[in-house]
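Right, I'll just put the structure down here and ask away after.
Note that this complex is displayed minus one protein chain, with the remaining chains in position.
And then chain A:
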Amino acid sequence: MSGSSSVAAMKKVVQQLRLEAGLNRMKVSQAAAELKQFCLQNAQHDPLLTGVSSSTNPFRPQKVCSFL
């Protein structure tokens, strides 16, 4: 019994590997270039990169209001 279940498990492993072997892959140089492109294109819209002015920063230090 244990024999057939390890065969079944092995079959699954082989099936999975066949699937992965059949993948279409891209060269790292091209994939990396596209990652770089995405970063640079979106850099100006990234508040953690560009910073936010105090007036628009929702997390600016809280000021206490006083009634005169």
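The working rule: a residue touches a chain if its C-beta (ideal position, glycine included) is under 8 Å from a C-beta of that chain, and two chains touch if they have at least 3 such contacts; residues count from 1.
Keep this in mind: contacts and distances are computed from a predicted model.
Peer 1: Which name from "Myotubularin-related protein 6 isoform X1", "Guanine nucleotide-binding protein subunit beta-5", "Trafficking protein particle complex subunit 4" or "Vacuolar protein-sorting-associated protein 36" does UniProt give the chain that's left off?
Peer 2: Per the UniProt record, that chain is "Guanine nucleotide-binding protein subunit beta-5".
Peer 1: Can you list where chain A touches the absent chain?
Peer 2: Listed in rising order, the touching residues are 3-4, 6-7, 10-11, 13-14, 16-21, 23, 25-36, 38-43, 45-54, 57-61.
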